[in-house]
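Yeah, one chain of the complex is gone here, protein chain that is, but the others are all in their spots.
Coming up: chain A.
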C-alpha cells in the first residue's frame, strides 16, 4: 500500500516545553493506524501538525510522498486531511446540515438551495457508511455519539481521505465505540487512511492494522498489533520502570479526610462518579492516576467545594461533612485548593497580582477591617510572597495576573493557598502546561507541605508526576478507584489498571 501521509523528524515546543522531539509517523492508504500513548505523550500535538493547526519547528510533512507545507486547516482540507477533535467543534443551535455546510467550500446557488443539496449529500453519505442521522435536526438536540457522527460526516463531505480521529471513543459507551470503530474500519477498507489517536489497548488490538507508540514527545516504535501482547504495549507506552527518585517517606498520621461511596447523580444510565472510596492521611501524598475524563475533574470539584452535585460521605476529621463548609470555613480549616483550570477557577486574570493574592486572607481581616481595605499592606505581603515563592515576571504587584506565564501563575496560586500552613492540600494537575523547572518547583511545594504534616491529594493524568510524588496511588477509572498501590509502585501494574477497567 502506498504512503498516504508521512511526518518525519518533527519537533515542536511550547513555552520552552518540548512537546515533540524528532517524531516520525507514516500512515498508508487503506489502513487504520493507531497512535498510542499516555496523556501528554505528544499524540495530539503531532496530529494537530498533520491537520495544519500547528506549524512544526523542524521536520517535514509528506502527502503521497510529496513534500507539502500546511499554512492552516484550510490547506489541510485541500490536501484531503480531516481531523475530528476530541472536543467537537460544532455550532450547537445550528442544524446538522447547516453545520456541515459551514465547512464546505463556497459554491454557487442560493443558501436554501445549497442547504437542500447538503441535506441530500448527508443522507447519501450516512446511508453509504451506515450512520443514521437526520440532517434537519439541531445539533444541540443530538447525543454525544450523534454529534460525533456529524463531525465525521463533516470531514468526509469536505472531501477528506486522510481521517484523524482524536480519542473518538473517550466519550462513547462501549457499544457506541465499537460501532464507530467498525464504521471507521470500513472506510479504511474502501481506501481511506485512518489515524486513530487513542490510549485504549483493546481498541488498538481489535481495530488497528498498525500501531505507533508515543512516549515523551517521541515516536517509540511502530508495530503490528496482532504480533504484540497488551502487556508489551503497556510497557512501551509507559516506559521502563525507573528507579524511584529519592523520596523519604514520612510516617503517615491519622486519616484527615475520608470519602465513602461518593457518587454523582445518574444521567443517561451513567454515573460520572460511581462510588469513590479513599482516605487522606496527614503527612502523606495520595496520588490519583488515571486516564483523563474518568471523573477526576468532578471529584476535584466536589472536594474543592465547587458546584457539583454528589451523594455519599466526605468526612473531615473534627468537622463533619466537608460539603457543608463554606469558603470561609474552608480557609479556617486550612484547606488549600489548586484547581486544574488556573484562569477559570483560581485567578481573575483581569485583576492585579496583589488583588489575586490578597483575596485569600482578606476575609480574616488581615488587610484591615471591613470598612477599610489596607491595600498598601496587601501589596507588601504580596511582594514578600512573590519573592518567597519565586514568582517571576512580576515588575509590579499591581500588574494584571493575566500577564503571568502559566508556571508563574501557578506559583502565585500556590503562594496564596499556602500562605497559611495548609492542613489539607487538594491539587488537580498542578504541573499541567508548566515547563520542567516550574513543574519541579510545584512538586517541591507539595512535598514540603506533606513533610510539615499536611494531607495532600494529587489528582493527575501525568503518571510520572504521580509516581514521583505519591506515597499511595489510587487508580481512577469510570468513576471508581479500581486499584490502590503503595510506594514503590510498579509502573506497569498501574498502567494496566488504568486501561483494563476502561
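To be clear about the criterion, contacts are C-beta pairs under 8 Å (C-beta built on N, C-alpha and C of every residue); 3 or more make two chains touch, one makes a residue touch a chain; residues count from 1.
Quick note on the criterion: contacts and distances are computed from a predicted model.
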Protein name (UniProt record) of the chain left out of view, among "SMP-30/Gluconolactonase/LRE-like region domain-containing protein", "Cytochrome bo(3) ubiquinol oxidase subunit 3", "Nucleoside ABC transporter membrane protein" or "Phosphoribosylformylglycinamidine synthase subunit PurQ": "Nucleoside ABC transporter membrane protein"
Listed residues A:37, A:135 or A:360, member touching the removed chain: A:360
Residue among A:115, A:285, A:299 or A:346 that touches the chain left out of view: A:346
Footprint left on chain A by the chain that the document does not show: 304-307, 326-328, 330-331, 337, 339, 343-351, 355, 358-360, 362-363, 367-373, 400, 403
